[in-house]
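Note that this complex is displayed minus one protein chain, with the remaining chains in position.
Our next item is chain A:
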Amino acid sequence: MAALGQHAVSKVKNAESQLVQEWIAALEASGGTRNVKGDELKADTREFLQLITSSLENGAGTAIGAAQWEDTRQFLERLSRNRAQMGQDSSQTANFIFALKGPFFALLQKEFASEPQLLAEQLLQASELFDALGLHTIRTYQASREAVIRRQQEELLELSTPVVKLWDGVLALPMIGTLDSQRTQVVMESLLQRIVDTGSEIAIIDITGVPTVDTLVAQHLLKTVTAIRLMGADCIISGVRPQIAQTIVHLGLDLQGVVTKANLADALALAMRRLGVTFTKAQ
């Protein structure tokens, strides 16, 4: 069954600029144009309309998997990706297609007012087509969104705290963010490994970038300190700010026996003293 009749397609083609205008108005009314530049939107809508009319002229059906729809599909995929990157949600992206339904149906209604049976058939076909195209944008949107999430996860892993060497025999681990995740375990293990690899005597764990120190975080820290000691090295925890210190007291955490410092500089100075390294200002 042919999709939209050639008669309808030619009508659509003739009324293109009017359709585009009404379409953009509908898009703006639904708030789907947020973050999209006016010129860009105009170009997108015009291009899309031209693509579907030319596909329909070539006798394409409502099955958008067909070869005639190749260009349209590619256009929609590009559009979805762009919209995903702009931070639009999937409904806003799909709305790009669905907002055309109103003006499009109104046009068909006007043209086929005298032939109700034909009108119903054409409306059904057009509806099926738009639904399929809309679904396609959502699928593509989802895929590109998942790609964004995957990339961010990978970036996060790369961001995850490196163990840095501050001095011969002194390692530092600047912790950032939430400490109660599995990430902590990995980071702590890598610190222990680096202590062995470098033969370091002192490890400094800096918690300046950790907003909340609760019992679970403290437990992680205590376990790490114990493990470091068992390996014959010493551990200093730095970055204990006033509000964190007060919270630890109220929680009733016992950090006695753990050397703590308010900031990383103090911790490094202490480490240097323990190593017997002294600094003098150059004359």
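A few comments on the model shown:
Methods note: a contact is a pair of C-beta atoms (placed from the backbone, for glycine too) under 8 Å apart; a residue touches a chain by one contact, two chains touch by 3 or more; residues count from 1.
The rule we apply is simple: contacts and distances are computed from a predicted model.
Missing chain, UniProt protein name, picked from "Peptidase M48-like protein", "Spermidine/putrescine import ATP-binding protein PotA", "Ring-1,2-phenylacetyl-CoA epoxidase subunit PaaC" or "Anti-sigma regulatory factor": "Anti-sigma regulatory factor". One of A:86, A:135, A:231 or A:251 touches the chain omitted from the figure, and that residue is A:251. From the set A:172, A:213 or A:268, the residue in touch with the chain omitted from the display is A:213, counting the whole complex. Considering the complete assembly, chain A touches the hidden chain via residues 178, 180-181, 211-216, 218-219, 242-244, 246-247, 250-253.
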